[in-house]
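Only one protein chain is missing; all other protein chains are in place.
Then we have subunit A:
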């Protein structure tokens, strides 16, 4: 039997880990759809349309799972953390509400986009893709600003145990907001770019070299190339911000237990809170002081400045952080090498090792998203609302939370297995036949069709 608090955290964590994959794709894929459909209309090249159609079909399934897993989260806020929701609802409800609207707009235009191929004119259909990626980005911004508020709460005062003087705008634009929201949105584009590129890298490795695969790979790698360097810069800003605003998270990320000047960077290794060491790590002397403060002798606050009960789990946070950064740099390397070779050879590089690199960067980018989220969330522990509400005080009094965790875990396994099975089936179908027509494009899906589209 799991204790209730642990079960609730496990259920919430599983739900977020599951949902974040789909929300990342929900932000990134619509942008790809918009670009490729725009290119189809502009260049009159049916291959772009084939790509768009194929992506749209996968997107329809992925977004639906994103919508239902998002519903789980909105329920779980209340079902698992009612005390948190009472506090947060009072102060920072606005971004949740606006996120609802953004998601609503996204769902409406998705409906038009995915089911309106034969009803809407080519131009109207393309225009419908804009609200999708814009509101996808907006909903990411809103929901992450609410999460930022949990990290750096603002816009209220506690008087006699009551929350008063609430200022919702201050709550939305709390100190973390600009850093966290940008990092999350860029992460979505990086992960989507490499995720899609990985699919076509596999096709290339299997010897498929038609224009369809080349265009798919190039567009995805282009998105990755633009987003990844920006993401690295944004990550650097985040770390420096955390060193001031959430020093416990920062210290746990870097595995700094002892306050010191000229602190080293520990790469890899296992942070051990009992010995205050990061075992097996590669140390760069003074590295952290330089990165955090541009000064090799700068003093970095360690976890020893804070009572032990306020420490996050430094082992998990440090390892997750290094995993995220490592994956990010690997992805950057792949993107840079890919495009450098492209410019050198004036055509798409097809070295096996490079395609393998692209293929690996796909899952690794998603891993980076998951690990980054773990750094934010586990790094904030033991607080739900940093400095105000401890996680153990936020959990519900309802019983049987471990049963609930078990049931939801089974549901996720079921959904994931079915999803993967279905996506593989869809991917193995013959490509749709696209021809130009006076309505823009005529698309014939292969014959094994049925009731659906």
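Assorted remarks:
We adopt the following convention: a residue touches a chain if its C-beta (ideal position, glycine included) is under 8 Å from a C-beta of that chain, and two chains touch if they have at least 3 such contacts; residues count from 1.
Here is the rule we go by: contacts and distances are computed from a predicted model.
For the chain that is left out, the UniProt protein name among "Cytochrome D ubiquinol oxidase subunit II", "Urea ABC transporter permease subunit UrtB", "Carbon-monoxide dehydrogenase large subunit" or "3-oxoacyl-[acyl-carrier protein] reductase" is "Cytochrome D ubiquinol oxidase subunit II".
Of the candidate positions A:36, A:85 or A:266, contact with the hidden chain is made by A:85. Taking the complete complex into account, A:100 is the one of A:13, A:100 or A:178 that touches the chain left out. Looking at A:43, A:71 or A:433, the residue that reaches the missing chain in the full complex is A:71.
Against the chain not displayed here, subunit A makes contact via residues 57, 60-61, 63-65, 67-72, 74-79, 82-83, 85-91, 93-94, 96-101, 103-105, 107-112, 114-116, 118-121, 123-124, 127, 131, 164, 166, 168-169, 396-399, 404, 407-408, 411, 415, 418-419, 421-422, 425-426, 429, 439, 448, 450-452.
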